[in-house]
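Note that this complex is displayed minus one protein chain, with the remaining chains in position.
Labels run A and B following the written order; every chain starts at residue 1.
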């Protein structure tokens, strides 16, 4: 197959006030290959992709497609040049149907300049058939899963005859099974000669699909090589610019009495859940997407209704009807969906942290600014949050730093039990490591942690025990000696056979 | 010129204080345009004239930051005002009249709050319904006729203390209360949080419904006070009064930088917004601008002030976001 260079960028520079976001960037993608870009958040990958997609204009440098220099002024022009981008945060309109979304902004018109729905249906069916996908054209997007919508985005790119497809962390929100479907599709695209730029943090998948790997750091290309000449350790070292310590900095601490016990808990999406968490213990919850792990935790945290069963804190039954009750009993939860349930956009880092425990700073009915500032500073330092000031808008921080702020906002309530749901989703390696360190520190302080995660290495590396859930029930619990990916997956798929 | 603009954009000064620069510029231009503008008497007039609308605007500011609004404030003002006037005419007690005005307006806003929190009605619809009901109730109660001979009731709107008109005292008090609530209380912090992200606020342990209800009750207190001042100023109980005042209030809040997408706004911004409109109306009458032209100018300046404000704010945000 012809692996000529499809897209090449040379000497790209881009500055924002006070920051040099990109410094003399050079790299190229060949036809029919996957070129992985990796680097910590803020390294400049996204800025470069936005330049290629026409959202930003470079200050200097050239973009060359098929040997011809192009100037991409906007995403529409990028699309005309055969460039499509699949964003990390999929923005879609829930009420739209699949076929509508495929043709959004690009509707075929009939002679009377009306939207030609028949034509849309015809083309949609043809496309679905050609790609061997079993969707119905009139399904609403709200009824699809994240991975379905991602597939739809790829379908859209195909329908535009895109020859360059940019994927920004496409696996950050989908299950392993779905990852396999995605990779199958990527291999198909490669076979057709499509050039794919793939942004990811996940080392195992990078090494599965990459033909070439380029590592970014601080707005510069650190290295760009074929996969064969790199290994995971090297890539991580290049990304962070320093050697990381042990993967999982878990320190063993003595485990005490049960702090939180749940007995026969049932709710809308789970039933008969019984488990406990002891002082100083890290308990994992594994399972496939939709196994009901998050739902159990939300109910314990007072966000969803409990139908029956008891929650015991220090062996006393407690009534938790709202988040406030839960905070009162020193049980807190970090949400998996940071954008929806986590951050308060447009508010400062300070306000995002203190929001959970404002009462603490009240003196005579007035918020005490100095106390608040000091508490915020203490936890930001502890979490190593990188922010210009505490008054900085949280939306302008990187994902990893936002996540650290979210952890800080719960630590400020001084919890006994900290439930963290997908704590490292979508954040870079350096920040991940810091979060693991923090979790380990928490248990050495005598607190307890529940980790809900889809990343098995993370659970295996951090936990003392792992409960495995499937279809709303606990399928089993594994002790440290039984921790293997196989054991977990066996339980997680115990009642089904789809993997 | 372009360079100058870019430099200005880079300095946070313009972004944070843009609306106050608009106000200052308008003040200076007006001062040059007419020698009567910058007199104590005239400025005191303007303050008195904008008092009612601005007190309503403080209520709106809290509500809009929280992601809600109140279309009923003009109508509820009229209902609370006429009932308050009537209470005075019947009992002769100023305290009674004041209490009636506040209680009626708060009651209407408790209904607003219930519709919004318990029955999940969108605030736009809930308060639109209240707008019609309250106006209808005011007209029904008075049979559509103005109440005259209200005697000493006029003290609320026409009296003065230490040489400063009473409406201005009320305005200052409302401003101080709003500022304090938004800046220094758990309630204020919750208001911003809910407006920014309601689900995240709930997941952070904030009782969202209770905060919303409180916001409407505080709005009710402001509406009640505004109603009392209004009726007192016009020396009568006008069931048809303050028509469209809800939009005056919304205008002041929005010019002052309060965002309809929620989570953004300040008491001082709203005050600046109200003064921008007040200065503008005043200088045009002083200079004698054609009445029809006035409306065009008023609309244009509102649009310009908001565009200017957004221009400086958004570019600054973009620059910051790009660093991440």
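Everything that follows uses one rule, which is that contacts are C-beta pairs under 8 Å (C-beta built on N, C-alpha and C of every residue); 3 or more make two chains touch, one makes a residue touch a chain.
One rule holds in what follows: contacts and distances are computed from a predicted model.
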Original post:
What is the missing chain called in its UniProt entry, if the choices are "M1 family aminopeptidase", "Sugar ABC transporter substrate-binding protein", "Dihydroorotate dehydrogenase electron transfer subunit" or "ParA family protein"?
Top reply: "Sugar ABC transporter substrate-binding protein"
Original post:
Looking at B:113, B:220, B:241 or B:262, which residue reaches the missing chain?
Top reply: B:241
Original post:
Which residue numbers on chain B touch the omitted chain?
Top reply: 34, 36, 39, 41-42, 45, 48-49, 135, 139, 143-146, 148-149, 230, 233-236, 238-243, 281-282, 285-286, 288, 291-292
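Keep in mind that, in the parts below, only the chains that are shown with their structure count from here on.
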Subject >> Residue ranges of chain A touching chain B (in the complex, touch as defined) >> reply: 16-19, 21, 41-42, 47, 56, 301, 303, 322-324, 326-327, 333, 335, 340-347, 351, 354-356, 358-359, 362, 365-367, 392-393, 395-398, 409
Subject >> Residues on chain B engaged by chain A in the complex (per definition of touch) >> reply: 10, 180, 183-186, 189-190, 192-193, 196-197, 199-207, 263-264, 317, 319-324
